[in-house]
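One protein chain is absent from this view; the other protein chains keep their places.
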Amino acid sequence: MNYIAKQIRGSRSFFCLAGLMTLLILSSIASPDFRTLDNMITILRQASTLLILSTGLTAVIITGGMDLSVGATSAFIGCVCAQFLKIGVPVAAILPIGLLIGAAVGALNGFLVSVVGLPAFVATYATNWVVKGMSIIVMNGAVIFGLPEGFTWFGTGYIGYIPVISVIALIVVVIAYFLLQKTTWGRDIYAYGSNAEAARYSAVNVYKTVFGAFMLCSMSAAVGGLLMTARLNAAEAAMGDAYGLQTVAAVVVGGTSMLGGEGGVSGTVIGAILLTVIVNIMNLLGIPSSAQPMVVGGVIITMVLVDSASRRRDETVSKKSRNLLKTPQKGEVV
Amino acid sequence: MDTILTAHGISKLFPGVKALDSVDFDLRAGEVHILVGENGAGKSTLSKCLLGAYIPEEGEIVFQGETMHFQSARDALEKGIAAVYQEFTLVPYLNVAQNIFLNREYKTKLGLTDHKRMEQEARALLKTLNCDYINVTQMVKKLSVAQQQMVEIAKALSFRPRVIIFDEPTATLSEREICSLFEQIHKLKAAGIGIVYVSHRMQEFARIGDRITILRDGKKIATVGIYEKTSEQLVNMMVGRDISQVYHRSENQRGGIALKTTALCDKAGRVKNVNIHVRHGEIVGVAGLVGAGRTELAKLIFGIDPIASGTLEIDGKQLTGKHTPLRMVKYNVGMVCEDRKRQGLALKDSIAWNIMAVSLRRYFPRQFINHKKMYGICGEYRKKFRIASPDIYRPCRLLSGGNQQKVVLAKWLSNNPEIIIFDEPTRGIDVGAKMEIYALMDQLAVEGKAILMISSELPEVIGMSDRIYVMYNGSIVNECVRGSGDFNAEAIGAMMLGIKEGSCCEC
Partner (left out) sequence: MNANVQAVKTPLGPRLRALPPVVWMLVVLALVFSITTPQYFALANLRNILVQSSALMILAFAQTLIVLTQGTDLSLGAQASLVTVLWVSLAKAGINIYLAATLSVCATVIVGMCNGLLVSKGKIPPFIATFGMQNVVSSIALLTTAGSSIYFSHYIFQFVTETRFLFVPLPVWIAALMFALTWLLLYRTKFGVNIFGLGGNPEALVLAGVNTVKSYVKVYAYAGFLAGICGLITACRVESGQPVVGMGWEFEAVAATLLGGTSLREGRGGISGTIAGVLLLTVLRNGLNVSGISAMYQNAIIGVIVMLAIVIDAMVRRVRGD
C-alpha cells in the first residue's frame, strides 16, 4: 500500500492530478451549474474525442518523438469515411476502413522518422500538410451533413447515463494502457524513448518500435476522427485543426515528458480531462471565447513549470541524501 | 622552484560515492606533475576541483599565495588556471578562431567582432604549437579529433595561464602529434608554467613528468619523484594490492572457436582487415589506444555498424544476411559497451527495466509481460550481482558508476549469452566493484563462455586475458599469448603506440 502511495506521489502525473482536483473543487464552488450530473456527463463526452486522440499520441511522445498530424489525420479519416457512408458503404465496414487509413498514415510517419531519419517534428508536420490537403480534395471544399443514424449513434448515443463515445474512449485507453505497460513492445517504446542508442545496443527492434508507435497514434486518431464525425453528424476538412496542438498539450500536461521515456496513458487521461474541465468552467462562468486560449496557455505553462521545478527539487533532495553516504552502511557495496 | 598551486584536504561527494577524500596536492612552477590512478580513482575530479569546474565540499586551494574560492571554471581561468578537458569544449559550427576566443571576442570600432584580428592571433597561437596546417577559418566540426585537441590546447594557451591542467590529452592523438604536444609541454615548462598532467599511460611518464601523485579510491596514496619508483611499483600503488590478487584467472578447458572474424573491415576505414578468434572458455583481450579502432571493432562484430567486407563466424557458422544487434542476440552474443551512460543504460528507467532490457523477450516470448514474475527475476539478479540499492524500482541515474555497471552486466547475463564482448568493462568504477567484475569474468570463462575484452587499462588486459591482440591504427599488429616473452606491459604498451622498441622520437 505504502508502495502504491509512493508511486502516486512520485509519478509525474501527480501534479496534474492535484491540479485537476483543485480545479474541480474550485469550479464546484464557483458555479452551481458545474456540479450537476448533467454537466459531469457533458465534460466526459467533451473530453472523449481529445482523450482518444491524445492516447495514441502518448505512445509517440514516449518514444521521444512528436506527431503534429493527429488532428489532420483524424479529420481526413472522418471525411473519407463520411464520403464512404454517403455512397452507401455499411456502417460495420467503416471502422476497418478508418483503421486501415490510419495505419497507412502512421506507417508513412514511421517511415519518414525511422528510415529516412527526419526529426519527428518535421516529418509529421509535412504529413499534416499533405493529409490536410487531401481532406480538402476529398471534401471537394464542401461540408457533408446527415449521416446514417447507425453511425451517429456512436457519437451521440448513450448507454444508460454514459455516452457511447466515452465508453469507446475508455476502451481505447485500456487497449493503449495494456499495450504500453503489459507487452514487450510497450517496454521497447519506453526503452527507446529514454535512450534510443542504448535501446539499439540492447537489441530492441527500432523499426518495429517506432513504426508501431506512429501507427498506434494514427489509428487512435482514426477512431477519434470517426467519432468526431459521428458526434457532429457532419464532416468538414478543417474539423481536426484545433486538435493538432491541443492533443500535445493534453499529453504533456499529463506528465509525459517531451524528452521521451517517461509518462503514460493514465497521465494523459488526467491531462485531457483537465483541459476539458477548464474550457467547460470558463464557458459556464461566461468568459469570452477569445480570452479562453490565454487561460489554457497559462495553465499549460504553469503545469509544465511546476513539473520541471519539482524534478529539479528531486535532484536536490538526492544531493542532500549524499550526506548519508559519508558513512557507507555495513555490508553494502557502494 | 616555487610552489604556485596548493590544495589542502580536498573532499568532493557525488551521488553514491565519495570521489575525493581529503586530498593534498601541490604544484611547482615549471614542473609537470602527473596525476595517476585507475579509472574512477578521482584524477579528473581533483583536476576539476583545481580549476573551479567543481566546488569541493571541503578543503582549500591556494594559488600564488592567495586562497581561492572559485565559483566557476571562468573564475579560475581569469586568475590563470587553464585546462584542456577530456571532453571537448568546442562549438562544432564555429570556426577555429571563434572557438579560441569564445566569449572574449575582439571588437572593431563599430562594435562588431574583429575576425581578422582573431584569426591572426589564432594563427599565431597555432604556429607556436606547430599546427599551422590547421585552417583557422575552418569549422571545428570539419577538423579531425586530433586537430580539435590542438585547438583545445591553443584555446587554453590563449589565456596566458600560469597553470595548465591537461586531462588525458594524448588519448586521441597519434604518436607524431603526441611528440609535438610533448615538445610544447617542455616549452611551457621552460617558461615557468606549472602543468598538471592527468594520465594513466605509464610509457608517457618518464618522457615528460617530474613528479607523480598516485590516487586510489579518492585518496592520495603518495607523491613521488619520477625516477623513484618502477612502473611495477606504481601499478601496485594504483591498484592497491599485488596485481596477482586483483586479477585472478583460473585454469580451465578451452572449447571450440566461438567467434571468428576473417579480414573484417568497416566502411569508415577505422577497422582494417581484422582476423581474430575467441574460443569457448577463453578471455581474449584487445589492447590499443583510444581511436585505434577497438570500440569500432566491437561495434562491427555486434552489428551496430555495417560490415564493409570480411566475414564473421559464430560457432563455425558463417553469418549471412542482415547483421543487426537483434540478430546477434539471437546468436547468443552480448555486448557490455564502452559508454554505459549513453549506450548501456536508460538512466531514467528503473533498475528492473534496465536489467530486463534484453532478456524481456526471452522470458516473455509471447510478448505479454507478467510483472510479478519479472520483478521476481530482477530481484534475484539484484542479489546475485549485489547491486547496492534498497529496491529495484528506482531510476538507474541514482546509482554509483560501479552499480550502474553491474546493472549493465545483469542486463546481458540475464539473457545467458555464450559470447560476450566487454568494452572497457571497468571504466569509472571503484576497485571493489572492479574486483567483483573480474571475478565474474573469470567465472564466466570457467563456465565455457567466450569473452572478448577491450580495454585501455594495460594492467587489466594483462591480468585477465589468456591472449591479447594489440590494435594500432585500425589493424591488429600483434598477438601475444599468456606466458610468452612479450606478454608484459612494456612490450604491449610500445606496440599500442605503434612504435618498435628503441625507435621512440626524441622528446
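For reference, chains read A and B in written order, and residue numbers begin at 1 within each chain.
The rule is short, and it goes like this: a residue touches a chain if its C-beta (ideal position, glycine included) is under 8 Å from a C-beta of that chain, and two chains touch if they have at least 3 such contacts.
Keep in mind that this is a model prediction, so the values were computed, not measured.
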Contact with the hidden chain (one of A:Cys81, A:Leu99 or A:Leu112): A:Leu112
Residue of B:Gln64, B:Asn135 or B:Thr223 in touch with the missing chain, whole complex considered: B:Asn135
Of A:Leu23, A:Met40, A:Leu95 or A:Ile136, the one touching the omitted chain in the full complex: A:Ile136
Residue touching the undisplayed chain, where the options are A:Ala30, A:Leu100, A:Val174 or A:Ala291: A:Ala291
Touching residues (missing chain, whole complex) on chain B: 53, 72-74, 77, 87-94, 98, 102-105, 111-113, 115, 133, 135, 138, 141, 144, 146-147, 174, 176-177
Interface with the undisplayed chain - residues on chain A: 66, 112, 116-119, 121-123, 125-134, 136-137, 140-141, 245, 248-249, 252, 258-259, 288-298, 300-301, 304-305, 308-309, 312
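We take it that only the chains that are shown with their structure count from here on.
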Sites on chain B touched by chain A in the complex: 13-18, 302, 304, 324-326, 328-329, 335, 337, 342-349, 353, 356-358, 360-361, 364, 367-369, 371, 386, 388, 398, 400, 402-403, 411, 430, 432-433, 436
Residues of chain A that touch chain B when the two form their complex: 181-187, 190-191, 194-195, 197-205, 261-262, 318-319, 321-322, 325-326, 332-334
